[in-house]
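Note that one protein chain is taken out, while the other chains of the complex remain in position.
Labels run A and B following the written order; every chain starts at residue 1.
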Amino acid sequence: MPLALEARGITKRFPGVLANDKVDFQLEQGEIHALLGENGAGKTTLMNILYGLYKADEGEILVDGKPITMTDPKDAIRHGIGMVHQHFMLVPVMTVAENVMLGDETPTPRSAWMGPLSHLNVKAVEEKIRELSTRYGLAVDPTEYVQTLPVGVQQRVEIIKVLYRDARILILDEPTAVLTPQEAQDMFKIMQSLVDQGVSIIFITHKLKEVLAIADRITVMRAGRVVGSTTPAQATEAQLAAMMVGREVILEVKKGEAQPGAEILKVENLSVIDDRKHKAVRGVSFAVSAGEVLGVAGVQGNGQTELVEAITGLRKAESGHIHLGDTDLVNHAPRWVFEHGTAHVPEDRQKHGLVLSYSVRDNLTLVSYYQPPFSKGGVLEEDFIAANAAKLIKEFDIRTPSAQTAVSTLSGGNQQKVIVARELNRPVKLLVAAQPTRGLDVGSIEFIHHRIIEQRDAGCAVLLASAELDEILSLSDRVAVMYKGEILDILPIKEATRERVGLLMAGVQEQR
Amino acid sequence: MDWSTLLSLAPSILASALRTATPIALAAYSGVLAERAGVVNIAIEGMMLMAAMVGDLAMLYTGSIWVGIFAGLLAAGVLALLHGALSITFKTDQIISGTAINIFAMGVTGFAYKRFLATPELSRPSPSTLQPIEIPLLKDIPVLGDVLFRNRPIVYAMLILTFVIWYALFKTPWGLRVRAVGEHPKAADTMGINVYRTRYISVFLSGLLAGLAGLWFSLEQVGHFDMLMTNGKGFIGLAAMIFGKWNPLGALAAALIFGLPEAVQINLAMSMPNVPYQFMSMIPYILTIIVLTGVVGRAVSPAADGTPYNKG
Partner (left out) sequence: MTATSKAEVREPELGRLQVLLYRLGVPLLAVITALALGALAMWASGSDPLVAYKGLLDGSFLKTRAFGETLVASTPYLLLALGVGFGFKCGLFNIGVEGQYYIGQILAVWVAINVKGLPLYVHLPLVILAGMLGGAIWAGIPGFLKVRFGAHEVITTMMLNYVSFNLCDYLVGLKGPMRDPRASVPQSRPILASAQLPRLNELPALMANPLARIVVALLVGLVLYLLFRLVTRYGFKGRLSKLNAGIVAAVSLALAAGAWLLLGNLASFGGAFVDKGSRLHIGFLIALAMSVFMWWLLYKTTFGFEIRTVGANRDAAGYAGINITRNVVMAMAISGSLAGMAGAIEIIGLDRVLKSFFSAGYGFDSIAIALLANSHPLGSIVSALLFGALRNGADLMELRSGVSKQMISVVQALILMFVAAPAVISWLYRIKAPRGEKAASVTSGWGK
């Protein structure tokens, strides 16, 4: 098969990150080529380069065997490349037709001479949308406003947008991430019908099952590099999971047997609604005892974020109970939850965990500033705050020029140490850590892992949510796997093999 | 006061309302154009002042009112480009940039006024205001003729622009792009639309409209420039823009409502001595606050209004 699109030796650096490292990628005509990889593996960066949104530092792009220059999306569109972004690029207050024609408007014939001020030929666009809609089985009403449409339909609008511009190469970035299983099935049908009509598709995902179901070829990326290519016929989910996660030495964490004590956290039938008003957590129940780490594994976006936010008071629960010892935490404010012995290392450290413009010292007192001895009578006790900061900087090995340095200038690892130091600096019964080592260097990862185990051994209950399977497997005493808002299974660590957890993460439940 | 006097005054009140609404409406359109593209423009007042001053100055030195109009528009446009440079290119906070431009315009116009305009020996061309144009036949329609068809040019221009801007924003490719850039610039960018250029053009046009609003004061209404003569009408224009929900048609209606108290006051000051005019003057501002609280229908600004765009 001739190549529709080829990328050779693409390298892209962001400050401090090598996002793409000499990536080669080939898309044959009329195939569905799955690009598989974990979050941060460099898939989206590569696609943004192929679509002209980023400029590659090195490497070249060929369309139909000819090298092309790509400076902005206009070039990509001209070369027949279209992209459906993970976060939809639709204007909610406009109609489907307006969104589709944006950037490629059709004027009425009589007014065409007026150029940009000609009269929009909405009728013609709507007609063309209806035509595309029947041809590819993309049911959409062009006169509806995008904000009133369900997510699945919005995605169809995105695809029509691409087809409207006669794209022959379609990039789909995590298209099923926001879809229900039924919608995903419909999506696959649409993809198949597109391919039947000569479109070539790059399908970005980290869901193994989908890859095996729909792809013609599979390329796996890890840490900015292509680690291999295969076909569904030759691969199993287990093999793909291994390629995706890597077989490098897992960071060893020295730890003894857990000595579970009394039950500290007990979650019963908890349901939580996310920002888009979808049910993100569906009737979840589990318990964590003193002296053990319960790892919550799962692909990003399966409700872990909302679960953690509900437990720590940042998000209202729709129903259910959260018991911390004898108290019911459900729907209490974050401060109340803190005061009842919870420590929280938040998922997004720069958004929630830190005030970036503040000094290390102030960030170390962010949640306790109002309590004695940090303050007395509403006046900050600077001597104590400074001494506290000095103590924690030493104890947690925070590499900072001084306690007065703005935390924004520290490395990610040291920023995270600031949060961990602050959260562990009080009597804690329950530690909730979400993605505690995302994007950190090895040294900091080790340090934070060590601290978590130390906390466990001191008799604290630890709830660890992480998308890093390695992290879950090396720290947890039990592993709960979340998929689509539910906990599919909770395995003791001895039974939690990489393959088994990987399959559960992909939603494959064993037959029992 | 009886109803018959009120009725007999109605055409005259309506005509003054249309007149007083003209700078407010133009200022509102100026806001609509900038904010639909995602740039908050609170410098309209300053741009109006600048155009009013430069227009008068140019008229004096060339003797032509039309050169004055052109120069005034250009001056406001240049000021708008400055706002564009600060807020689009340098990504300065748009309200701060607007504030700076307002102070700047107050200073420059005051300075120039004292330096060049306040000298008594200047001879002004006559007439030094734009003269009313009576539209044949239409002017004889009872009531309507008096209100609509015996006006001065900028009033007509305002009425025509209402529909031109409405058409351009909602019916043309250009308008579609402008609105997309103001709502979701990233989406527009992925469709190959140049967000920066679109914003610059909108802000420049916004400046021209503000300029026309300013010229109404110096070259249509009064005949010369006075310090601070725009008297906050630019800010009321912003209120009319919000009241009119970022739509020129709505903004025109809002401007008429906002212009009405002054018109009533001009015409009825003698016959209604018991209602302090200050309370009438407060109405537009209180209305605007009520609109913002969402009691009378939610006023939702373009989603990306006020946010500088950072390309990837």
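Definition applied: a residue touches a chain if its C-beta (ideal position, glycine included) is under 8 Å from a C-beta of that chain, and two chains touch if they have at least 3 such contacts.
The structure displayed is predicted, hence computed values, not measured ones.
Taking the full assembly into account, the omitted chain touches A, B. For the chain missing from the display, the contacting residue among B:Ser16, B:Ser30 or B:Asn102 is B:Asn102, taking the whole complex into account.
In the full complex, the hidden chain is touched by subunit A at residues 314, 333-336, 338, 344, 346, 351-358, 362, 366-367, 369-370, 375, 378-380, 382-383, 399-402, 404-406, 408-409. Along subunit B, the points of touch with the absent chain fall at residues 35, 40, 42, 86, 90-97, 99-111, 113-115, 227-228, 232, 235-236, 238-239, 242, 276, 278-279, 281-282, 285-286, 288-289, 292-294, 298-307.
Methods note: only the chains that are shown with their structure count from here on.
Distance between chain centres (mean CA atoms), subunit A to subunit B: 47 Å. Residue ranges on subunit A touching subunit B, taken from their complex, read 48, 51, 53-54, 72-74, 77, 83, 85, 89-94, 98, 101-105, 107, 114, 116-120, 161. Listed in rising order, the residues of subunit B touching subunit A in the complex are 168, 171-174, 176-177, 179-180, 183-184, 186-193, 303, 312.
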